[in-house]
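A single protein chain has been omitted from the complex, and every remaining protein chain is retained in its original position.
In order of appearance the chains are A, B and C, and numbering begins at 1 in each one.
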Amino acid sequence: MRSACALLLIVGSTLLAPFGAAHGRQDPPVRPARKPLAIKGAKVYPVSAPPIEGAVILLDGTRIKAIGKDVQIPGDATVIDATGRVIIPGLVDAGSSVLVPRGDSGTSGSAEHDVADGVDTFSEEDKEVLQSGVTTALVRPLARGQFNGLEAVLRLLPNRDPQRFYLRRAAALKMTLGFSGADTSTAQQRQQDLLAARQSFEGAKAYKETWDKYRKDLAEYEQKKKQWDEQQKKTPPKADPPKADPPKADPPKPDPSKPAAPEPLKEEPKKPAKPRVDPRSEVLVRALDGQLTVHIEAHAADSIEHALALAAEFKLKIVLEGATEAHLVAEAIAKAKVAVILGPVFRYGIPKVDYVNHAMDCAAVLAQANVEFAIGSFPNPAAGHSGSGASRFLLEAAACAVAHGVAPERALRAVTLDAAKLAGVDRAVGSLEPNKAADLVILTAEPFDSAARVDRVILAGEVVYERKSD
Amino acid sequence: MRALALLAGVLALHSSVDGQASEGGPRGDVIAVKAGRVITVSGEEIKDGVILIEDGKITKVGAGLEIPAGAQIIDASAQVVMPGIVDGSTDLGVEGSSNEETDEIVPHVRILDSLNLRQPALQRALQGGVTTAYVGPGNRSVIGGLGSVVKTSGRSLQEAVVREDVALKAAMGSGPSWGNFPPRGMPPTSFYARRPTTRMGVVWEFRKAFFEARAYKEEAPARKDPAREVLVKALERKVPVRVAASRAGDIETAVRLADEFGLAISIEEAQEAYRHAELLAKKRVAVFLRPTYQTSTLYGAEGSEVRFTTFTALLAAGVPTALLAQTGVEGEGALAMAAFAVKYGATRAQALRAITLTPAELLGVAERVGSLEAGKDADLLFLSGDPLDVTSRIERVMVGGKVAAGRKIVEH
Amino acid sequence: MRIVIGAALSVILAQAGWTRDDVVVVKAGRIVTVSGPDIEGGAILIKGGKIEAVGKEKEIEIPWDAKVLDASKMVVMPGWIEAHTSRGVDRPNEQVQSVPFVSTFDSINPVDPYFEDALRQGVTSLFVLPGHQTMIGGQGCVLRPHGLTTEQMTVVKNHALKLSLQPRGGMSRMAHLAAIRREFDEMLQYLQDLEEKKREVPTAAGGQKQPPPEMDIKKETMARFLGGKLTGYVYCPEPADVLKAIELSKKYKFRMKLVVGRECWKAADAIAKEKLEVVLPAEMVYWETDEEKHQEILRVLPAIFHKAGVKFAMQTDSSSLGTSYQWYQAATAVKHGVPRDVAIKSGTLHAAEVLDLADRFGSIEKGKLANLVVLTGDPLDAQTWVDRVILEGAVVYEREKDEKLERVMELKAGK
Partner (left out) sequence: MRTLLGVITLLLIPAPGFPVPAAPGSVQDAAKDGVIALKGARIVTVSKGDIEDGTILIADGRIKAIGRGLEIPAGAETIELPKGSVAVPGFIDAHSHLASVFEIDESTESLTPQVRAVEGFSSTHADVRRATASGVTLVALAPGNGNLVAGRVGLVRINGRRLDRMIVSDSAALKLSLGDEALRRDREPTSRTGALRMLRDALRDPRGEISKSLIDRREPAIIHARLAADITRAVELKETFNLKAALVHADEATQVLERIRNGDVSVIFGPLTVSDKRAKLETPAKLAAAGVRLAFCTDAPASAEDQLRVTAAIAVKYGLDPKAALRALTLDAAALLGVGDRFGSLEEGREADVVVYGGDPLSLASPVELVVVEGRIVHRKPKR
């Protein structure tokens, strides 16, 4: 297995290595050591802990240094007085497709496709998204088919600083069951999807076995080759072997201190044929090994059930995406201990097949069933969306959950820490804690108040948006 | 409030002269343009000329004019100033289709009803020096409706329209018949089967329309038919007919039909007009020429045979000829066309006139635009060099004494 | 091979008046050398199709047997160079997506009017490449627009490799990049395996003698490309593709030139940083609408790239407008603020440099091929005519004898 990993590194290193592809419109400004930044006076929702009135948040460089009521503000710190304001962590949209070209949705996907290859760093469509407080986005490949490709976590840095723009590449493998993005999804579609998915995973298993066998054979071959070479040295080819009985050499004396010498080889060992490296199977093998979470987009209740079954069959670590009818099968999801990235909350147009049972209280049902969930924007054309603008209304989406019975704290977590967790980046972002990223949003009112406006967005320790006072 | 501020910003841009907002609006203000060279088109070129502008109109043009006290001065001493370009045939600003296709004969539809003055194309044309444009219906109907002359800078119809319903559009050739065929299973008179499928059919539709209009006129029924009313105007030569025709045969046909019904016509496109220069001169038919300059194939629009010398040939025969820019070229296409016309045999004066004063005359708007003369609209182009030098740039466009919003060239 | 072509060439050129073996002197009112300052009242001495000397007329000693071309009322400049075109070939886009082994050499149509017209406009070198629709599209061919057969026209057969980052219909950019990487990786794997096999051959002592493994002929082009021995012409329709091209070139260590789409000005700084050379699209100047501000913005590519410090060549298109002429493209660049010398260079010397052939042509300098255009006036003036074109020392075009031109310039309708 190790050498397969090595191969993967050679072959697919661009898939995984955070190459400086995030080169943007301009180079990140080279900055001298920054003065620390302190924000004081606000009500702070750290999300990971209860809210703190009149807290001080001390930022040092790109990280949070300290947070609390009695944090000392260093003398050289720049201070933002946010008295009367409310601070929440930078929002995490776990259902985003910001900067992913819309045109990709008609293309056919494959497991090894890396969404980062499609991300258009020159687009500015994330500008308004950032201004609405979303600082981190889990983006997925838009493509047809059962395997859509690898997801990635972006931090929406306006300067596209290549060091920080990709928070995580190959964050998850995106799959789709019974949903084609158009209005054609049917049981038949799902049947095809399942069949193809099973075949692919079985194929990946076989691929892994082939490589395991090859590596085993290779090791064996190398050992034998060594032996053969030594054997050849001992009996130089020059000396024509007599046709008659070769002179019997004395049988080697058994040496008890050494293991028994191997039997002499009759012919030169054959090098095993090397199997082909297949980037697609490499990715699937990682999913089968549990190294890569699989995000399965499934909307209809029965599609969700099949997704759970597939996960059980191949022992996949999965997260459900979309999950429009999750409220109908909440118990099953809870039982399988599978998390959900729910969305979209806002749906338009004549409902397509998958959205007929779209319900505003889905989150509330999941909360009641103790299912772990995040809320994502999922700007899906089948739900009447165009572009990635839905991401600007992530807080509003969470507010709708509150109106249908989700506790406000839980709803806020669904667009911050829980979303970060399901994107696999909760060590870095999603809550306001020392040593975490200095990504935060200053609001003019409580997050779900109709008067709440984003006053400032701080990303990686820098004010990247400031509201013009009107 | 924000919206108002935005609007104010736009207005300020429109009226700013040399960066200063003209407080209290332009009315009553006198502007003096000091130009390195003035190309008046109507008269001699003036070195170090001055153009005085009041209320958006030119009051005086000449060398060494006295500049009235308090006048705003625009220093263009390093620039060449010429009249705004008049494009004799465009579909600028037409929203959606420029063809009303319900019938072959729709003389009473008006292109003004389709105009969207906020279309980018108008702004682009303006920045490219086209300050006045004839906007007309397309070539899909045999008789396609009424075209009008507008200023490209206008924000409202009242402001934009220079003269409405200046010409009735007709088309010869394959434009109205191309792609027509009676679909299987449908009666040939069905709506889906547009009737003319050949050049003969096109001419027949045209003839029938005017034939019926003539009868209608004699009959003079109490209930007016708006379509025929327009045709009657054309019969009475109150509205000229603009005929799109590329090939020599189509041009001949147009002239013959004009004779038959006593119409006043002009020819548009006219790539093969060189074959009938004498005929057109004799019949006093003006031409809006859209030349084809390519040698890779020798055939242009509708299979017409390319000649680079059509313009010169028409002028030599005494046919009033305006030059049109290539379709789809935004901005400075007309100046390039003039430059090529000179290369292929015309004089400077002929070429520059053909994109300004000549089309203005042919469109009946020469009392307002087309040259730099006292009493005309102050529609000025400020160029970095000679207009026929393709490396010269239009640096400023003025319409009615107001500097049009400066274009933004982003060079990173 | 080269001798054979040379011989064939001398035959064709002979038809035009003299052979390339003749000694020729061109006297010019003004020589636009491009590489150096203009020379008023200059002369160019040509031997064997190459420029032997260039300077003031009095400085050049005219051999007694020289043929003298008197252009002392004219302007002489190096021929224009089209650094990227897919015209003049039959269907330039192969449907199979990875065909490094094909070459446009095999589909050039010598009698395509495009070549004739190019000559008429003073173009003396053309680089004909596969189109933008094939992922790994094959090799190009550098031509002179004169000759009866492809062989006669060819300057360099199989020059550079065309790649395109434009995904085919139904494919996303990620899929396209994954496919390119797969091709490259498989090639590298193939080369590695081949090396291994080669190493193993001599050790196979006991068995029967095997010939050393040879490279599959179809893989040779690609091997040369990934080995850095063959330059890639990479088409980047969008600015993000430019970054991807840079990423690929670093990872797979190949050399490249970029053929950019119009939006790629956004990546001009990144291109400058990597010191890459580009070929601009024929539509070098375009309008776009700022929908928020309701403002029209003119984007001028040559100006942006010049300012960013990027060396560029310009393409022309097949419209009947100015954009089909190299001189007009250069004039457009000047109009929008590019210095005159840079604009002319981008159609001549810089284009030659983009082709990596600046040692052969692109300017009027000693040792370069005598590809000259004799003009009636300034190169960027619309009133100027191409009077004569000299290709490798031989006059191959004369305006006076241009029948097609004569026909379109007839004043009276003939027949």
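Quick note on the criterion: contacts are C-beta pairs under 8 Å (C-beta built on N, C-alpha and C of every residue); 3 or more make two chains touch, one makes a residue touch a chain.
Note that the structure is predicted; figures quoted are calculated from it, not measured.
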| item | value |
| --- | --- |
| Residue among B:L157, B:A264, B:A281 or B:L298 touching the omitted chain | B:L157 |
| Touching residue (missing chain; options A:G103, A:P275, A:G290 or A:G387) | A:G387 |
| Of B:V30, B:V106, B:V203 or B:I394, the one touching the omitted chain in the full complex | B:V106 |
| Residues in chain C touching the chain absent from view | 291-292, 294 |
| Missing-partner contacts on chain A, residue numbers | 128, 344, 346-350, 360, 364, 368, 377, 379, 384-387, 389-390, 392-393, 396, 399-400, 402-405, 408, 411, 448-451, 453, 470 |
| Residue numbers in chain B that touch the chain omitted from display | 1-4, 7, 95-103, 106, 108-118, 137, 145, 156-157, 191-192, 226 |
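Here, only the chains that are shown with their structure count from here on.
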| item | value |
| --- | --- |
| Central chain (by mean CA position) | C |
| Interchain centroid distance [CA atoms averaged], chain A/chain C, Å | 45 |
| Distance between the centres, which are taken as Cα means, of chain C and chain B, whole angstrom | 40 |
| Two or more partner chains touched - positions in chain B | none |
| Residues of chain B defined as touching chain C within the complex | 118, 120, 123-124, 127, 274-275, 292-298, 300, 306-309, 312-313, 316, 326, 329-331, 333, 336, 339-340, 342-345, 388-393, 405, 407-412 |
| Chain C residues touching chain A - in the complex, by the definition given at the top | 167, 170-175, 177-178, 181-182, 185, 189, 193, 200, 204-207, 238-240, 243-244, 246-247, 251, 263, 266-267, 269-270 |
| Of all residues in chain A, those that touch chain C in their complex | 10-14, 19-21, 23, 25-27, 101, 103-104, 106-110, 112-122, 141-143, 149, 232, 237, 268, 271, 274, 277, 279 |
